[in-house]
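With one protein chain held back, the other chains of the complex are shown just where they sit.
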Amino acid sequence: MNLLQKRHVLQSFERAKATKARKHRDTLPTWCPGCGHFTPLQALYEAMEQQHIDSKDFVLVSGIGCSGRFPFFIKGFGLHALHGRAVPIATGVKLANPELEVVIVGGDGDGVGIGGGHFPHAARSNFDLTYLLLDNAIYGLTKGQTSPTSPMGMVSATSPYGNISKPLNASTMALTYGATFVARVFSQDRDECTRLIGEAMKHKGFSLVHVLSPCIEFHKTVTYESVQSEVAKLPSDYEPTDRVQALVLSESQDPIYTGLFLKEEGPTYHDRVNEIVKKFEEPVREEAIVV
Amino acid sequence: MNLLQKRHVLQSFERAKATKARKHRDTLPTWCPGCGHFTPLQALYEAMEQQHIDSKDFVLVSGIGCSGRFPFFIKGFGLHALHGRAVPIATGVKLANPELEVVIVGGDGDGVGIGGGHFPHAARSNFDLTYLLLDNAIYGLTKGQTSPTSPMGMVSATSPYGNISKPLNASTMALTYGATFVARVFSQDRDECTRLIGEAMKHKGFSLVHVLSPCIEFHKTVTYESVQSEVAKLPSDYEPTDRVQALVLSESQDPIYTGLFLKEEGPTYHDRVNEIVKKFEEPVREEAIVV
Amino acid sequence: MRKQHATVRFCGIAGDGIVTSGKVFSGAAADMGLDVLVNDNFSAEIRGLGKSTTDIRVSPTRVRSMGDGIDALVAMSVGESIPEIKDIKSDGFVIFDCENTPEAREEHGLPEHIPDNLGSFAVPLKRLSNENARSTIARNIVSMGALSYLLGLPPDIFTELIERKLSKKGDKVVQRNIDAFLAGRSYCDEHYGPHTTLDTPEDSEAKKLITGNQAVAQGALDCGLKFFAGYPITPATTIMEIVARELPKLGGWMLQAEDEIAALGAVVGASFAGKRAMTSTAGPGLALMSEMINMAVMSEIPIVIANVQRGGPSTGLPTKVEQGDLNIAMYGGSGDSPRVVMAPTNAEECYSGIQFAFDIAERFQTPVIFLSDLFLGQRTEVDRIERKIERDRSTRVSPSEEELGNYNRFTDTDTGISPWVIPGEPGALYSVTGLEHSETGNPNFDAQVHLRMQEKRYRKFETLQKELPKPQIIGDEDAEIGLSCWGSVRGAVIEAMEIAREEGVKSKLIVSMMINPQREEDFRAFFDSCSEVIIPEMNHSGQYAALMKSRYGIRPHEMHFPGVTPVSPRKIADKIKEVQNELATETSRLAIV
Partner (left out) sequence: MRKQHATVRFCGIAGDGIVTSGKVFSGAAADMGLDVLVNDNFSAEIRGLGKSTTDIRVSPTRVRSMGDGIDALVAMSVGESIPEIKDIKSDGFVIFDCENTPEAREEHGLPEHIPDNLGSFAVPLKRLSNENARSTIARNIVSMGALSYLLGLPPDIFTELIERKLSKKGDKVVQRNIDAFLAGRSYCDEHYGPHTTLDTPEDSEAKKLITGNQAVAQGALDCGLKFFAGYPITPATTIMEIVARELPKLGGWMLQAEDEIAALGAVVGASFAGKRAMTSTAGPGLALMSEMINMAVMSEIPIVIANVQRGGPSTGLPTKVEQGDLNIAMYGGSGDSPRVVMAPTNAEECYSGIQFAFDIAERFQTPVIFLSDLFLGQRTEVDRIERKIERDRSTRVSPSEEELGNYNRFTDTDTGISPWVIPGEPGALYSVTGLEHSETGNPNFDAQVHLRMQEKRYRKFETLQKELPKPQIIGDEDAEIGLSCWGSVRGAVIEAMEIAREEGVKSKLIVSMMINPQREEDFRAFFDSCSEVIIPEMNHSGQYAALMKSRYGIRPHEMHFPGVTPVSPRKIADKIKEVQNELATETSRLAIV
């Protein structure tokens, strides 16, 4: 790393230091200088700060990928899991101890590629989890292969003649699966990142924050500039209450909308578990139940 | 099996004999007499018959479940695969030999439970496969546990106090994933079954036929009667050309629409592969390609 | 004739009430104070054309295995029952349906398959059912009457049981069934007279029954299970079904996951969050869990997996027994991946073993794979379990005040065990990972660090080895022939040793629930004390034998039973005698030289 690069890393990081969320003052993120993931990391720090989350009650479960390294850069408990398996592991953590604030971080390959079988069930069950899906439309950590969110035609070492599969859209998927909080944000929009991550954490139920977070090292076409030119905020009068409406807008590619698509209040999975478990605590009712 | 039951099996089967698609005249399906799966089996026979598909060019890949037994009741090549893995295996069969007619059969647990991670990719890649998803909203073969399409509140051995997760909707999922042919049908509507399975097989690209096929042995609430009372055919003037429209109608629960939601023409995955491979066959162009 | 043990087989297809027959007969036997072992044999099909059988072995003394052959066959359907006749012992008998009188029995095609030496009892099951119960559905109850009469068992306990089981359905139903039962008896009394007399137990106290899967679930619930996540798979599903019903009553929860990977993932998460957590599965599911087990090995998270073995490989034989998953349990992880492997041998050990599994998992921060099998998991046996209920039990090693001062999640200690702090507890923050890591938990790929952490992960197993209870040694200490076995085969082996002993050959057995680690010194000493070793197991390739060979350098006689049905004590007894014989010849040949 030359000095310039080092300076970039340090700068990104120094800014983050401003909050107390960071774990070790001497641990630098291992990402490439300028990586899209720096800003969401800072946004998470700030959201934690704003909500006065005690580090000891914070558990970050992550997948494998560049994004998966989050737990080592943050003050709290971390579980850097297997590729694609952060979601079920986080589910176990939360169900075992609902007092914990559980956040999942993972990449596009991790979440809708290898982990794509878990995402529907976490969403439909409305586990009280916040899922930051850092979508750079590429496999970063393994050095730049095509991912399930890569655009058609994208040339990479695994699609040397251009990608021939349509990309998936994580926000739309979450809406189809029944997630109760679905937002999309451009990683460089730091304030929006902070706000939406904060809202997601506050939301009771399964929340997806779909972060468009370019890989500056390997992606030649999905860049800060390209994303910047494609995104547009949801109309200011948009009300995030109608799932069908949300589905339609989340599908749009021109522009790619950012903002909060949907927020639905209702019982979480754990609320429903509690209802059942409570019945057994009340002695009068216990006899009524035939098992 | 008492005589009455035996007669039922034989009857369902005798009807099927009318076509030549059946493999062994002495092999009886192992399903419970009256199972929802008999009619789609017959429908498949008839569709094959109508399209004059040569048994030797027919490959049926199935998952594990009651539905997974299809290959043993049909004349052709069969691969009774692993639980949840019929889709990727079928993909390999088709890409290796595009001349083969490849049909996938599997249950709801198989397809959107354990196999739910594969479905999105087959759909978005538009592999030329026909997928019959026999949805009985229960795990039949393992004797009646709750499945990912089971209604909320359903009582079963694994949800003795009622299911507390929202069910998934296979048709909507396929539409979200980018499938180019999506239909839903009630298994007892034999003509519609035959017609849609036939259309699906004819369609070039990934086709889902979502068959509502009740389990008479274990399901107490999703029955022939309940499904019959909930379904309605898509409006007669409905044009299956608009994905957003299709998404909206497929989501509806009251009524549950049946019929063809979407049919989109366009190149299949294999068409795109061929385009690339062909470039290398043309000697003039070969030099132009920098690899 | 008098008999000590007796094995009865009901054979038929769906609708014949085979399962009910088994339940009624075994229930009545247990009520009489007899020892009981029941082995169901279902087809992998739901109904359709599937055949099913139930074997019930009863005895006034301990029943350890299904034995060899059957004493009575109740043939509820003809085609299915014909192949079963060959299993009947020379003094056994068959009960089958006849339209009217015994003379009419030829019509049915079954009698000509019955050899002359066997008792052959045609009973008009359908007719008597119709006459007494107004339906053909009570045919199995009629056959029960016939059977109880022919075995010389008293009627009262049967009728009481019928009454108890059916009381909810009203007096009329009860009476009709009792009538059907008695009709079966009187028909035999009238036409045949008694055949066999079963010995009655000295202690005629009624016995409770239990299956291995029930015992696993009960054991886990009693020792503090708080979270279970699973995916249905035969023959393990009943464990998750019991837990689904019972755990909420204790404030816990059973999560049905979308697949086995997610199930074990949720267990890993729950355990990371400090709760006793487990899953249950069978071969195909265990295969899917390979990567997640390894995650738990690397990040030292306690997990318990109850794996109920069925026939393999692949989807295999879902409803048949085999002991085929030892290899994958031991070696199924990529890299050097130590894990605890246990195998209970009966329902008592299903209960106590699963509790021990939790204690080990938590104390040593390791996956424990608990290898039950279909025979053990599904069979009904007498409940000899001593309940040990301790619902907030924990064997977790927490850091001392001092250790907390300078806390590292993976402190390298003499025992290999690092004290742990659970998320939510104050005083320490850390992250864990499936990557190699230093003591802090942060990723680290240095050669020295890797060496150190590998050694630490293996050292835990040495510590555990020292803490293990001694293996069981059974039989004659001075015998030349030693046996070793694992899992549910133990019963048949002990029975075989008894047979061989009666026939003049002594032998001894070493067996432990602990497959890995094992108290190696005890095993080595045992094998050193034997001239020859025999290892019988229910698989084709000798998986346990291979482990013993590699670990102890022995060259055993291997007996591979292909699975599908429980093993035969007779065959093992013959092998013991054969090996002893060879040994004798060998010795005398040496003496001549």
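Chains here go by letter, A, B and C, matching the order in which they are written, and residues are numbered from 1 within each.
By our rule, a residue touches a chain if its C-beta (ideal position, glycine included) is under 8 Å from a C-beta of that chain, and two chains touch if they have at least 3 such contacts.
For clarity, every value in this text was computed on a predicted model and none was experimentally measured.
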| item | value |
| --- | --- |
| Visible chains in contact with the missing one | A, B, C |
| Touching the absent chain when the full complex is considered, from C:Thr7, C:Gln214, C:Asn294 or C:Thr345 | C:Asn294 |
| From C:Thr20, C:Thr197 or C:Asn327, residue that would touch the chain that is not displayed | C:Asn327 |
| Interface with the unshown chain - residue positions in chain A | 1-2, 5, 9, 28-33, 64, 66, 82-84, 113-114, 116, 139-143, 145-146, 148, 157-161, 217 |
| Chain B residues that touch the omitted chain in the full complex | 23, 27, 55-57, 59-61, 64, 71-72, 75-82, 85, 87-97, 99-100, 117-118, 120-121, 273, 276-277, 280-281, 291 |
| Interface with the undisplayed chain - residues on chain C | 43-44, 282-284, 286-288, 290-291, 294-295, 297-299, 311-320, 322, 324-325, 327-328, 330-338, 433-436, 443, 445-447, 450-451, 454-455, 458, 539-541, 543, 546-547, 549-550, 553, 555, 562-565 |
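In this text, only the chains that are shown with their structure count from here on.
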| item | value |
| --- | --- |
| Label of the chain whose CA centroid is most distant from the centroid of chain C | A |
| Separation of chain B from chain C, taking each centre as the mean of its C-alpha atoms, in whole Å | 38 |
| Intercentroid distance (Cα basis), chain C paired with chain A, Å | 44 |
| Between chain B and chain A, distance of the C-alpha-averaged centres to the nearest whole Å | 32 |
| For chain A, residues that touch 2 or more chains besides their own | 117-118, 120-121, 273, 276, 291 |
| Set of chain C residues in contact with two or more other chains | 245, 248, 258-259 |
